[in-house]
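A quick write-up on the structure given underneath.
Missing here: one protein chain of the complex. Every other protein chain is in place.
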Amino acid sequence: MSLNTTSAVGTETLIDWYRRMQLIRHVEDRLGAASKTGELPGPVHLSIGQEAIAVAVGACMRPGDWATSTHRGHGHYLGLGGDPNLLVAEIYGRATGACGGKGGSMHVADISRGILGANGIVGAGIGLATGAALTAKQRKAGNIAIAFFGDGGANEGIFFEAMNLSALWSLPLIFVCENNGWSEFVSTASITVGSIAERSAAFGIPHSEVDGNDVLAAHDAVSSAAARARAGNGPTLLEMMTYRTRGHVESEQTFLPGPYRPPEELAMWQKRDPIDRLHAVLRENGVEESALNAIVEEVITVTNAAFQFAIDSPLPEPEAALRDVFAGERN
Amino acid sequence: MSLNTTSAVGTETLIDWYRRMQLIRHVEDRLGAASKTGELPGPVHLSIGQEAIAVAVGACMRPGDWATSTHRGHGHYLGLGGDPNLLVAEIYGRATGACGGKGGSMHVADISRGILGANGIVGAGIGLATGAALTAKQRKAGNIAIAFFGDGGANEGIFFEAMNLSALWSLPLIFVCENNGWSEFVSTASITVGSIAERSAAFGIPHSEVDGNDVLAAHDAVSSAAARARAGNGPTLLEMMTYRTRGHVESEQTFLPGPYRPPEELAMWQKRDPIDRLHAVLRENGVEESALNAIVEEVITVTNAAFQFAIDSPLPEPEAALRDVFAGERN
Amino acid sequence: MARMRMTQAINQALHEEMARDERVILFGEDVRISIFADTRGLAEEFGSDRVLDTPLSEALLAGMTVGAAATGLRPIFHLMFGNFFYTAWDAIANQAAKFRYMTGGQVTMPLVFMAVFGGGRSQGAQHSDTMHSMLVNLGGLKVVTPATPADAKGLMKAAIRDDNPVVFLQSAGRGGDLGEVPDGDWIVPLGQADVKRQGEDVTVIAIGAMVRLAMRAADVLAKDGVGVEVIDPRTLRPLDTDTILRSVRKTGRVVVVDEGRLSCGMASEIAAIVAEHEFESLKAPVRRVAAADVPIPFSPPLEREVLPSEDRVVSAIRSTLTKR
Partner (left out) sequence: MARMRMTQAINQALHEEMARDERVILFGEDVRISIFADTRGLAEEFGSDRVLDTPLSEALLAGMTVGAAATGLRPIFHLMFGNFFYTAWDAIANQAAKFRYMTGGQVTMPLVFMAVFGGGRSQGAQHSDTMHSMLVNLGGLKVVTPATPADAKGLMKAAIRDDNPVVFLQSAGRGGDLGEVPDGDWIVPLGQADVKRQGEDVTVIAIGAMVRLAMRAADVLAKDGVGVEVIDPRTLRPLDTDTILRSVRKTGRVVVVDEGRLSCGMASEIAAIVAEHEFESLKAPVRRVAAADVPIPFSPPLEREVLPSEDRVVSAIRSTLTKR
């Protein structure tokens, strides 16, 4: 499967996106391995296979913009420019982590970069993003907010409440639904009626169904939605069709009775791998294989450094547990 | 404005509906007066102007069917065949009331008649009705459940969650949205985008916008939806256009700074009064004015008796407050 | 200094704080017309950009409050009745109460959730709960509930200026009482209890509308020569245990009066603290006067039976005098 190559994005930018997608892939791949060997505390949800969406969104964001993420949030964190050292250290529960070890995989956040945090409650990020969009609207500086959520999350009532309110108030908000076809271990088709994208029609919110494994298509869609939002014309719903090629949670084989997804489905989507597809475009655009290999080497170095940083970092002091509840006091 | 008279409903039935609508009107009118003189504890929300919907729904219900109501629930209670004595006594807080004085105006219920209760939480009845529809589906006896809710309630996320689930499971459920244009003291148009009826489209649920002040039109719509539900074909959304000609709550003049609805709007809707319109139909169908007057006299007698019953009834014993928390024990 | 009702005092605080800081915005259902009159006039003064009527979508609105606070506004969400918190509970319990902590202190959360709570007016079970103990148990929220108009103004201003999520709970029973309210920048710092009446024999700790019952009970006991000290915590989290324990050391006899249900309520919390920390000072068991463990019934005689009454406070105080 090839990519939509009509877009006017330059090769340099594409290379940058390639680097970011590879970074997500490599960091998450190692996180998966570390989770399976029991090195990581807590559950770990990987977004491998969905990297194009995070990178496309990240490419459309400006300083002062905000995004809220989900339980599957490492890709968003890195796609939006978060520091891999802080990410990995957080997931290792280290004092040097993005949240000082208080958050963990499901709560990685970098407020300084507008990454309002992964969220362990499906749908909750939509509420937070609506608030960020309200801030952006009040500030009148052309900023926007983005709510990532999954196809499973699209059945939570808060999604509809947010469509009504954001349309009513013309909030600068983009609903980015990453439809990977599954909600944990249940196919979303078996718990959902109709098209998610079309749910916005009743609210007069423009929507489109996008090939979420095509970083150019995803970028096109997000950048039009962002332009619309920045111009004060309100929200857009983007349904990004994608697939998680890994499990729902890395530990799942330890507690499930067996496989739950048809192997053909996985095989079919592996053929549409977003990184492979961008790789093909870059090659078509004349980028040498060696240059792309060099990027991967670079990414591996950065990844190794991030893991080394995490492993070398101290665990938090126990007393830190009682801090950060309230601003301006110890507790 | 005249009524849709194409329906095959016989005159006897229409007279019965007329009686019920008049009963709602008279009982509520007196409740309003009693509230204003301070005779009634707590807030009182009247459905005057909306009687046709309650009566149309009541006419389509069979034993074993269920309906959940709202904070504006007296009309539903009477329209579905509830006993006016028990209703009025409950609102007076008497031991003889439908709920022994524990519920009050916002919680009148008669489980024996399928009236699952008024509800003080906007939108909550939708969840309860979904549960009743699940029971009906499991029982396979062709029963249905009805969820009354307001236009304001249509912005609560639970409405959407219920549309998805009921469509998915083909639950025998009818969503009856009574759109009276106002959510407390705010026009619903100012807090809502798009058409409520069309919100069901994305879920493949049939919908129609109905003249809710035309009891025949309302009945037609509900009876088709009921047939569909009984046949196992799933839910329907009916948006009943109507108006409350009274305040949101009877005490509102004591706490609001002034009027909040355009007087022309009220005047326009008073011309579409559902009782006047049914009256006209009955006259056209050859029913004598005197016969209709006699019905009103009858209704007045029943109403007076209900108020007398309430006033003559004792207040609950204080100790009763500690009962009815748990079945099978005092507390 | 002017005499006014609690709702007017709150209104004054909101006016002053919105004028002082344009990041303060307020939204909720019917906040422009204002059912309780506490937010009346704000839309006219500060415009419909800063005072917003909302759809009925509490779950979203509370989440929006969290998101707006984390990104630089100082939002106030008026939820009308405390029971409607339950519709928004995820955003309150999983987001507002945890967000700063989960991010390792990366954000401040200057937000206020406000609502009227409590029974006594035949509003029925779904409009009469007292939920402060649940809010306190979440750990990440500050919780205040004033008993006088002056405290209401001062606590609201402190709540708005605080960089943390504060739940401001107004007792349904206290909106109408008049009281003197200082003009201008009158702040009641969060976390400071107030000794509403001094006494040497028994300490009564009373919350919100219960302060009035406690004061009346104190009058009754004064006639018998019993000196009752009435303490109003005002802030339930963080709780001013110093002021409470100091009084207990003096009197050795304690009654806690709360409108919340008894089990796992605030009265139990205060009783447990006193019994743990002032075991040696206590001359009698700590008595709790609280609502019965049932939903709040509608009919007046039932509701009176369930809620604390002056009589029950008086007899609880008396019972502490007979022991030892």
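Worth pointing out:
For clarity, chains are labelled A, B and C in written order, and residue numbers in each chain start from 1.
The definition used in the following text is that a contact is a pair of C-beta atoms (placed from the backbone, for glycine too) under 8 Å apart; a residue touches a chain by one contact, two chains touch by 3 or more.
Please read all numbers here as calculations on a predicted model, not as lab measurements.
Considering the intact complex, the chain excluded from display touches A, B, C. When the whole complex is considered, the residue among A:Val9, A:Ile24, A:Val122 or A:Leu173 that touches the unshown chain is A:Val122. Only one of B:Gly58, B:Gly82, B:Gly101 or B:Gly152 touches the absent chain when the whole complex is considered: B:Gly101.
The set of subunit C residues touching the chain not shown comprises 59, 83, 86-87, 89-90, 92-94, 97-98, 101-102, 124-126, 129, 133-134, 136-140, 237, 239, 260-261, 263-269, 271-273, 275-277, 279, 282, 284-288, 292-295, 297, 323. The omitted chain makes contact with subunit A at the following residues, 41-43, 93-94, 97, 99, 101-107, 119-123, 152-153, 155-157, 183-186, 190-192, 255-257, 260, 315-322, 325, 331. For subunit B, the residues touching the absent chain in the complete assembly are 66, 68, 97-103, 107, 109-112, 116-117, 119-121, 124, 126-136, 138-139, 145, 157-158, 161-162, 164-165, 168-169, 323-328, 331.
The rule we apply is simple: only the chains that are shown with their structure count from here on.
Chain centres computed from CA atoms place B at the largest separation from subunit A. Look at where the CA atoms of subunit A average out and do the same for subunit C: the two points lie 40 Å apart. In terms of their C-alpha centroids, the spacing between subunit A and subunit B amounts to 46 Å. In this assembly, the C-alpha centroid of subunit B lies 36 Å from the C-alpha centroid of subunit C. Within subunit C, contacts with two or more other chains are made by residues 54-55, 57, 59-60. Within subunit B, the positions touching two or more other chains are listed as 155-157, 191-192.
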